[in-house]
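Report on one structure; see the data block that follows.
Omission of a single protein chain aside, the complex is shown with its protein chains in their original locations.
Moving on to subunit A:
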Amino acid sequence: MAEHVAGCELFESGHRACGGCGPALAARLLLNATGENAIVVASTGCMEVFSTPYPETAWKVPWIHSLFENAAAVASGIEASLKRQGRSEKVLCVCGDGATFDIGVLCISGAFERGHDITYICYDNEAYMNTGIQRSGATPYDASTTTSPAGACSTGNQRPKKDMPAILAAHGAPYVATASISYPQDFMKKVEKALNTPGPCYIQVHAPCCTGWGFEAGETLNIGKLAIETGMWVNFEMENGEVTKVKKVKRKPVEEYLSRQKRFRHLFKPQRRDAEIAKIQAIADRNAEKYGIDIKKKE
């Protein structure tokens, strides 16, 4: 891991993220892992906007933003160019979930199929936050967003979260991992591993958004931790399509995660919707079953 003097981060302070911003922490951690010899390709989105209002930039590594949906294609070109020039920089995409799960899928699929040596990091805050909290393919079931609002005849987003890691693993990606900003060492290790694995690698890092999810700014890391502890988010690694490592937990009920966020408030007020909470618990149970995250009691 690259070493840095405290206060001299490659992701500089003074940017314009909200206090308690999960993605800002993700950017800081990942640059701690990459060190200086990296080129970052950004998609349009929150992170791009809060970190690079011309003429200011928070990025102390080379950074480029082109459009919302083309980061993987831009990165493909950069990687090809570096290869031709015999240069050693690592190429990373750092994109939000909307850019990754929805509008950028074509470019990502192409880049991964072609096998470019890039690391694609999706900071997943589970909705279009930059434009005002609209649902994306990464938005979890029943989350209320501005385009999937809970209402008299809706309990919020009616579709489960798209399984993007599986989609990219199916492309033959040698390394696919999920991570959480609440487990910084684990995230940084995964970034390092991806950078040192030849070929296209994917890391999806859970990055809670206090503004979009509705919790106090000081709670960001706790919320991320609760996602893991309830099975609403699973930290795992996949190597050549096989799950090789999973973060195991003593699982808590999903209610502990849901009840602390305004995006799920309609499940508890004005009246409790047990049936809906049970459906979300079933999603967590399936996650637990699929990845084997539960720490079993010794018989």
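Here is the rule we use: contacts are C-beta pairs under 8 Å (C-beta built on N, C-alpha and C of every residue); 3 or more make two chains touch, one makes a residue touch a chain; residues count from 1.
Rule of thumb we're sticking to: contacts and distances are computed from a predicted model.
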item: Listed names "Pyruvate synthase subunit PorA", "Probable branched-chain amino acid transport ATP-binding protein LivG", "ABC transporter" or "Inner-membrane translocator", matching UniProt entry of the absent chain; value: "Pyruvate synthase subunit PorA"
item: Among A:82, A:246 or A:283, the residue in touch with the chain that has been omitted; value: A:82
item: Identified contact with the non-displayed chain, of A:52, A:147, A:197 or A:259; value: A:52
item: Where the missing chain touches subunit A, by residue; value: 36-39, 41-42, 48-49, 52-55, 57, 59-67, 69-70, 73-85, 89, 106-107, 109-111, 113-114
